[in-house]
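Report on one structure; see the data block that follows.
A single protein chain has been removed from this complex, and every other one stays in its place.
By written order: A, B, C and D. Residues from 1 in each chain.
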Amino acid sequence: MARTEQQSNDKFAGRWFWRYASPAAFYPLAGKIENVCWVLACLLTLVGLYVGFFVAPTDATQGEVYRVIFIHVPAAWMAMVIYLAMAFWAGTGLVLGTRLSFMMSHALAPTGAIMAVVALWTGALWGRPTWGTYWVWDARITSTLILFFLYVGYMALAAAFDDKKKGDRASALIALVGAINVPIIYFSVKWWTTLHQGSSVRPGSSSMATTMLWAMLIMTFAFWAYCVAAAMHRLRTQIIERESGSAWLREAVK
Amino acid sequence: MSLRTVAGAVFRREMQLFARRKSDWANPIVFFLIVCSLFPFAVGSESEKLKLIGIGVIFVGALLSAMLSLPRLFDDDARDGSLELMLASSEPLAVLILARITALSLGLGAALTIAAPVFALFYALPFAVAGMLALSVAMAVPTLLLIGAIAAALLVSARGGAILTAVLVLPLTIPTLIFGAGAALKVFYGEPPAAELALQGAFLLLALALCPLAAAAALKISTD
Amino acid sequence: MSLRTVAGAVFRREMQLFARRKSDWANPIVFFLIVCSLFPFAVGSESEKLKLIGIGVIFVGALLSAMLSLPRLFDDDARDGSLELMLASSEPLAVLILARITALSLGLGAALTIAAPVFALFYALPFAVAGMLALSVAMAVPTLLLIGAIAAALLVSARGGAILTAVLVLPLTIPTLIFGAGAALKVFYGEPPAAELALQGAFLLLALALCPLAAAAALKISTD
Amino acid sequence: MGRIQGARRIVSLCANLRLEALAAERGGKAVFADVNVDVAAGTLLRVIGPNGAGKTTLLRILAGLGAASAGSARWCGADAVEYRASEAAIFAGHASAMNDALTVAENLSYAAALAGFDSSSSDVRRAMSQLGVEKLINRRFGSLSQGQRKRASLARLLLRTQPGERAWLLDEPFVALDTDTQAQLASLISQELAAGAIVVLTSHQSVTINALKIQELTL
Partner (left out) sequence: MGRIQGARRIVSLCANLRLEALAAERGGKAVFADVNVDVAAGTLLRVIGPNGAGKTTLLRILAGLGAASAGSARWCGADAVEYRASEAAIFAGHASAMNDALTVAENLSYAAALAGFDSSSSDVRRAMSQLGVEKLINRRFGSLSQGQRKRASLARLLLRTQPGERAWLLDEPFVALDTDTQAQLASLISQELAAGAIVVLTSHQSVTINALKIQELTL
């Protein structure tokens, strides 16, 4: 395997992205990215939460509970973005056969699933005071749930193979199939709720104060930073796990 | 030896197996029947309540039943080695897979299509709704089998069986479920179901175009 | 070598297998979750309608999910020949079977018991109902596994797998279903569920007393 | 229980086999009929015959795993099922009796526990090393080559520490083994015979086994 990887890299020698396609080269870089992002995530979260909880005004209709939005919305966004990123790396891995791409999508999946859970969880907690129930079968909410299922399926499939390489490619394929299906599912679900339910409840319709917007923006960047850091951390663990025994790794962790 | 003949041989064998092992198509029907008849016990037997849930129960039951038949597609063949014959054929794998799915759709799909409207009458649904249910089950089963073939192909060399298949397949079939049950619901409420049927058809065609290729790729991955 | 040690070895191996193949208990939960979330797509999303079917869907979902795990009990062992080790042991077969069912009940039952009340909230059911659902699922899953062991034992050398198991098992679990879902329904309507719970408990004890013996007899028949 | 435990005490001190007018059928057709043999302790009984003659069928009857259609197979006067329950007979056939997901060691100690031996892990290790597979002890059974599987599953025969008056029923035990291991197994069989056991063997391979008493049964 090592040799074929080498060969494919030689073909593209000199291009920087091929250099970093090798786990050996990327391992230290991932470490740097991870550290920077942890710091960013901490700083931005502190600032965001401060602005969100102490600067932004109390909402006219919802009172204080609305402040969940600063966690809820970034988490919901990240759940979607990460799926796309995961599918992208899975596709790259399938086409180019680079080990690192598969590891990248494996590293992203748990973070994405966690983001989906956080969005569901905070949404549910928010729903109780505002709608009087933890859960409604609204299009957006339901699609988040399905997105969570897709993450779970991806991870379960990857874990179902004794042969890691096979698991890589199998789960990559299912990630791509899911990526084609996500928009279809999203619109079907949307259609479904408008079909059956003259829904009166809709998340957030009031126009937002500027400070709220700022807080949300900052928190969104904080979530980005957290997700990148978490993914890089997991990626490094994976590299260590999978490349254990290779010479460069012994060198690197010595 | 032309592609037609090879695909024909695959199709024929599938049909032989159907004829030989009657349980392959009889059991899904009985499973379907049982799922449909469990709900009244758990929900209560008032006919108004049953009418409301009838369409949903029948549709979900049909999908679950088709899904549980998915391991038939490749598992036995992988175990006894005949899958390798198919992989080694010089004809395009996707076409051979399509031949198998077609055979399974004909056998299982027909059985479920006949059973669905009968069960609809148990749930006190009107004739028109029962007819529409038959039509949408007839479209939904092949769609599920096509999508499911990808999962079945991936899982030939993995552990997890029926349940992991469900985890992979069911979320992807939600559109079929929505439009299939939606069409019957429309009829139930006296509205025209054309849009739902069109969308369900579109989804089936899309699956027909993409899934065999994806399943072929999946099979190559998992038997590598 | 005493009976305790042999049964202990059977139990331990089952737990080792659980630890080794995480999918054995993780996937049934996800299957359960997915079945529970399919119904709203087919029935409609109004919370009133959903409340009505919620208890039924969750209960039937838990039973189906437990049922799909039944092939774990003997199938792998029959295929690789280790079932014969168990048959040849000089300790009573029924006790060894009970050890396996206990292990499966602990692993799977616990998982489903935790999941059921969470799903109850999806269906907008009140807390008290969710709690009662957890309790009756906790009693229903071992009952189903005990009854199901008989079917699983009969089917080790037959074809048909999951579906034929369902066909044999589900009709026998209807009392459990009626009383289990009934207890939750009683709570839902604000009435005391004592009678249903007592009956469900009695049914579990009866299954505990009879099923291992019947399953042992079944296993001897089917491996003769 | 009582009855079987009684039976256990009687038969486990004994190895002797008597087939009287034994007949078997598979799928409604007679496979063999009127088989009569007397086998004393310390004897190697070779069952010979072309493919489909009924060798496997016979061994399963002797092991108490299949039923005869007529006649009787008695171990020291006891029924085959009882003899087996007495833990005196070990059958090793085409199936490995090992779970793919567990390691070789886990599989072997499970087999030992079920067969009623108190098998510490050192026994497992000794059994494995007698077949030259001690390195595989912590490998998942599913990841072994055909020959490694066969070796590991044959190690089941060697779990009990002292050889004694008992029976090994071996259906094609040399299949998939390399030549060194074939020789090793042959010498293990010889030892077992010398200790007073009965070994019933089918094999299409010509492996020489040293034994004082050899009987042949042609089906």
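Keep this in mind: contacts are C-beta pairs under 8 Å (C-beta built on N, C-alpha and C of every residue); 3 or more make two chains touch, one makes a residue touch a chain.
These figures come from a predicted structure and were not determined experimentally.
Q: Touching the left-out chain: which of B:38, B:86 or B:166?
A: Only one of B:38, B:86 or B:166 touches the chain omitted from view, namely B:86.
Q: Touching the left-out chain: which of D:51, D:138 or D:208?
A: Selected residue, touching the omitted chain: D:51.
Q: If the missing chain were put back, which residues of chain D would it touch?
A: For chain D, the residues touching the absent chain are 26-27, 49-52, 56, 94, 143-148, 150-151, 172, 175-182, 204-206.
Q: Pick out the residues on chain B that sit against the missing chain.
A: Interface with the chain not displayed, on the chain B side: 1, 5-6, 8-10, 13, 16-17, 20-21, 76-77, 79-82, 84-92, 223-224.
Simple rule for what comes next: only the chains that are shown with their structure count from here on.
Q: Please flag the chain sitting at the greatest distance from chain B, going by CA centroids.
A: Ranked by distance of C-alpha centres from chain B, the top chain is D.
Q: Measuring from CA centroids, which chain ends up nearest the centre of the complete protein set?
A: Chain closest to the assembly's C-alpha mean: C.
Q: Between A-D and A-C, which chain pair is linked by more C-beta pairs in contact?
A: Of A-D and A-C, it is A-C that has more C-beta pairs in contact.
Q: Between chain C and chain D, what's the gap in Å when you average each chain's C-alpha atoms?
A: Averaging C-alpha atoms per chain gives centres 37 Å apart.
Q: Which residues of chain A are in contact with two or more other chains?
A: 149, 152-153, 156, 160, 189, 192, 196 - these are the residues of chain A that touch more than one other chain.
Q: Give the residues of chain C that touch two or more other chains, as numbers and ranges in rising order.
A: Only 21, 23, 27, 30, 34, 41, 44 qualify.
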